[in-house]
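I have a structure I would like to understand better, so I am pasting it below and will then ask my questions one at a time.
The complex appears here without one of its protein chains, the remainder shown in place.
Here is chain A:
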Amino acid sequence: MSNTNPLLDVTGLTKHFPVMGGFPFKRKIGAVQAVDGLDFQVAEGESLGLVGESGCGKSTTGRLITRLLEPTGGSIKYRGQDITHADRKQLAPVRSEIQMIFQDPYASLNPRQTVGKIISGPMEINDINPAGGREKRVRELLEIVGLNPEHYNRFPHEFSGGQRQRIGVARALALEPKLIVADEPVSALDVSIQAQVVNLLQDLQRDLGIAFVFIAHDLAIVRHFSQRVAVMYLGKIVEIANREDLYGNPRHPYTRALMSAVPEATADDVPARERILLKGDVPSPLNPPSGCRFRTRCWKATEKCATEAPPLVQVSGNNDGHLTACHYPETTETVPAQRLAESPEAAV
């Protein structure tokens, strides 16, 4: 991670959605604090994973970075250029370098357009004419994402879910982006197809040096795909670190609880990590708890947690770049043991 010259530099990023109500004149009666003061960087060619449960603000973050939403506060810098409130015209060149892959491969492709038209769309909009013509480029892209270039004239309904997601990937690649925001790119797919798409994205990241902001709720997939991972809870980053540190030495109680809740496909009688069952539900982002937002579900919460929001800092015992927002971070002793595959003698 290089803080000196990151590709994307986000500081204090905030998005509050106003809630209108009242009679007879609607006025603002509150705000959903979807994202509240995020700081993170993405280096070139790096993949940053954003994990968290529904409503934690991870998708909003993705939409803020791509400027599909207007931030309420904070700043977003892309290659040193402030794009927080840039207008359409200023954004145009940046937009071609930041692309997005959406979750639902059924809703994100226009059913009336052929695959060729869908994938060449970004080139048309930006008036890009690659050598050899757009059609040739589209055929190349289809080949890159593992589809048959002959399918240029087919419509989305002729493809399966996994193939459609590949079309979405090809469209995102059309402008040779430097950064791709992938919002739950595989969660709508079957397990065996998920792995195909994850491998494809990983090849692209390696071969084309594209940086990713990889948004997902599946901790195992994020670990597999991202070199650095940020855990979000109720609009805030509670912990951020490279994956070895985050998964090997989670310091925030929420990170730990989240990991302990992931069921693993092993038949061991003793679970690999202590199971922490969180009580209750995530509080409403309309009226988040004071101080630390996790305190209402945290087994360690004290008076201090209610009054003082813990800063996201390198708490003692953390490696460089491992930041945790907690007054009482967890200790290091329980590192999940590497589980090797079962001995093959047990087979048959």
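The definition used in the following text is that a contact is a pair of C-beta atoms (placed from the backbone, for glycine too) under 8 Å apart; a residue touches a chain by one contact, two chains touch by 3 or more; residues count from 1.
Following the convention adopted for this analysis, contacts and distances are computed from a predicted model.
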Identity of the absent chain, which is to be given by its UniProt protein name, from "Probable chemoreceptor glutamine deamidase CheD", "ABC transporter ATP-binding protein", "Elongation factor 4" or "Putative ABC transport system permease protein": "ABC transporter ATP-binding protein"
Per the touch definition above, residue among A:Gly57, A:Gly162 or A:Gly291 touching the missing chain: A:Gly162
Full-complex contact with the absent chain, from A:Ala31, A:Leu69, A:Leu175 or A:Ile193: A:Ile193
Residue of A:Thr14, A:Thr84 or A:Gln202 touching the missing chain in the full complex: A:Gln202
Touching residues (missing chain, whole complex) on chain A: 53-54, 160, 162-163, 190-196, 198-199, 202, 217, 219-221, 223-224, 243, 247, 257-267, 272, 275, 277-278, 280-281, 336-342, 344, 346-348
